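Only one structure is covered here, and it is reproduced in the block below.
A single protein chain has been omitted; all remaining protein chains appear in their positions.
Right after this comes chain A.
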Amino acid sequence: MTSEPMQEVEKFILGRNPELDHITRDLDLIDSRAINSLAFVEFIFLLEELTQEMIDPEEVDLDDFRTLDALEARFFKKESA
């Protein structure tokens, strides 16, 4: 079952990609440009708001943002544990 913050994440991505009707868990969000460089800042702010933790722009590891699975593992595991 998709956790509530992950639903927000999906909502954000789908809202910016009207041509997508769903996102598979392993879709590469960056290579597919579902999250492009213009959306990335807003996406970081969304994650910060959902996790209540700041993300250091200089410590960003793109692999944490590549798929829904990677995002959940990096940002939301603690909540679902």
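Please note the rule applied: a residue touches a chain if its C-beta (ideal position, glycine included) is under 8 Å from a C-beta of that chain, and two chains touch if they have at least 3 such contacts; residues count from 1.
The criterion applied here is as follows: contacts and distances are computed from a predicted model.
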Assign the chain not included in the display its UniProt protein name, restricting the answer to "Maltose/maltodextrin import ATP-binding protein MalK", "Ligase-associated DNA damage response endonuclease PdeM", "AurF domain containing protein" or "Branched-chain amino acid ABC transporter permease". "AurF domain containing protein"
Residue of A:D26, A:E49 or A:D69 in touch with the missing chain, whole complex considered: A:E49
Contact residues on chain A toward the hidden chain run 30-31, 33, 35-42, 44-45, 48-49, 57-58, 60, 62
